[in-house]
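With one protein chain held back, the other chains of the complex are shown just where they sit.
In order of appearance the chains are A and B, and numbering begins at 1 in each one.
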Amino acid sequence: MDNSNALPISGPLDILRKVSPALERYTTEVLIGDVWRRPQLSARDRSILTLSVLIARNQSEQMPDYLDAALDQGVKPGEIAEMIAHLAFYSGWANAVAAAKVVQPVFERRGVQAGLLPPGDARLLPVNRPAEDRRHRVVKRKFGEVAPGLVQITQDVIFQDLWLRPDLSPRDRCLVTICSVIATAQTAQLAFYLNRAMDHGVSRAELSELMTHLAFYSGWSSVYTALAVAKEVFESRPD
Amino acid sequence: MDNSNALPISGPLDILRKVSPALERYTTEVLIGDVWRRPQLSARDRSILTLSVLIARNQSEQMPDYLDAALDQGVKPGEIAEMIAHLAFYSGWANAVAAAKVVQPVFERRGVQAGLLPPGDARLLPVNRPAEDRRHRVVKRKFGEVAPGLVQITQDVIFQDLWLRPDLSPRDRCLVTICSVIATAQTAQLAFYLNRAMDHGVSRAELSELMTHLAFYSGWSSVYTALAVAKEVFESRPD
Partner (left out) sequence: MDNSNALPISGPLDILRKVSPALERYTTEVLIGDVWRRPQLSARDRSILTLSVLIARNQSEQMPDYLDAALDQGVKPGEIAEMIAHLAFYSGWANAVAAAKVVQPVFERRGVQAGLLPPGDARLLPVNRPAEDRRHRVVKRKFGEVAPGLVQITQDVIFQDLWLRPDLSPRDRCLVTICSVIATAQTAQLAFYLNRAMDHGVSRAELSELMTHLAFYSGWSSVYTALAVAKEVFESRPD
């Protein structure tokens, strides 16, 4: 459900025209006219990436235009609900609460009832026990003495609960997390989540295009820093 | 003065219920129901950590709920005044000015008069001369040629003035600074302030719990990056 007519106008173009004609041109010709139409990622995926960056960088005021576009392009309200919860953990609680305040009137206007959203106690996906045990063992060996409480919460709440909630796919959670990590300059955490994304079937071409899209929303500098990590991850894997 | 009834509801729960039932559950069960009640740090300390992250990340709009909780839990108005000045230097002037704008009506509503706040020309604590001379010598050797003006201001204004203002303890200034450094991804500055905190009597258990608390407010990624530094600092010290 990739509807080009619903491409988000990123910010009111008439304001850009009055303040920065250069930015108006780059917005219409490059960002909307080219980047959003590139076939390597769907407009639905691009909406998820864009919203993730806006939430992770606490730019929720810019969300409304993108939210409507996202819902028109097939992102489900339940997926947005789960992205907000997911990013509470990865980018900070206040970011998620600010996002919820912006999303609430949009959901109301579009008739999205709370009863249609994934319940708090959703039935979880099965855990991949060997992979999760391996992850926990590595983290516990590194940080079990430094922060035993946090290592336990990371296992119980993040990897055996949040990531297993079914209404945002593990593949999409990887994309959301990678966006958050890049947008908040947390380079040291990136390799883990790039590998996790590839383990969940995200292709190199998709990750490469994620970087291209994020250059516009998270900034060129953040993405070039991330490319160095992506290069190492890509070269380290046989697939 | 740890008053559990005054635990901050982090964001209006009824909005979370309508937008992200998952986030509502994590907020009530995990963040309020567990993290804020963990005994390793008092609710008063947790309020200082939380406010520090909000100011350092320019999320002052989320401050009012936390401010009232902080004042109810025993954080003094003068301590908040000093935190704002401290974070002007560590996270940027605009962050502090934005925070002041949010705090002003809260102080007014609660009858906090300017006359009760620490004066601009407060009588300073005595400087620890050998330690400060050592710090200045190291910094001057490294950066004295690159940025002589800044190295001088760092000595005169930061370490021989700001840090010696008596209405926020050196111990609390260490916590505030560590929160700012983690929340703004300034990993390279973290080891210095973790060591400084331990020199001022902050225990490993408290720093570990600071990391756990910050995972929720500054985001999981930022804290896992910080844990690697904390581990090195802990292992490098005999105490």
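Rule of thumb we're sticking to: a residue touches a chain if its C-beta (ideal position, glycine included) is under 8 Å from a C-beta of that chain, and two chains touch if they have at least 3 such contacts.
Predicted model only: the values in this text are computed from it and were never measured.
Q: Among B:Pro12, B:Pro64 or B:Gly92, which one is in touch with the chain left out?
A: Answer from the full complex: B:Gly92 touches the omitted chain.
Q: Among B:Glu82, B:Asp172 or B:Glu206, which residue is in contact with the omitted chain in the full complex?
A: B:Glu82
Q: To test your reading of the contact rule: which positions on chain B touch the chain that is missing from view?
A: Those residues of chain B that touch the unshown chain are 58, 81-82, 84-85, 88-98, 100-101, 103-104, 107-108, 114, 117-122, 142-143, 145-150, 153-154, 157-158, 162, 165, 180-181, 184-186, 188-189.
Q: Considering the whole complex, not just the chains shown, which residues of chain A touch the missing one?
A: Against the missing chain, chain A presents residues 10-12, 15-27, 30-31, 35, 38, 40, 53-54, 57-59, 61-62, 183, 185, 187, 208-209, 211-212, 215-225, 227-228, 230-231, 234.
Here, only the chains that are shown with their structure count from here on.
Q: Could you tell me the distance, in whole angstrom, between the mean C-alpha positions of chain A and chain B?
A: 28
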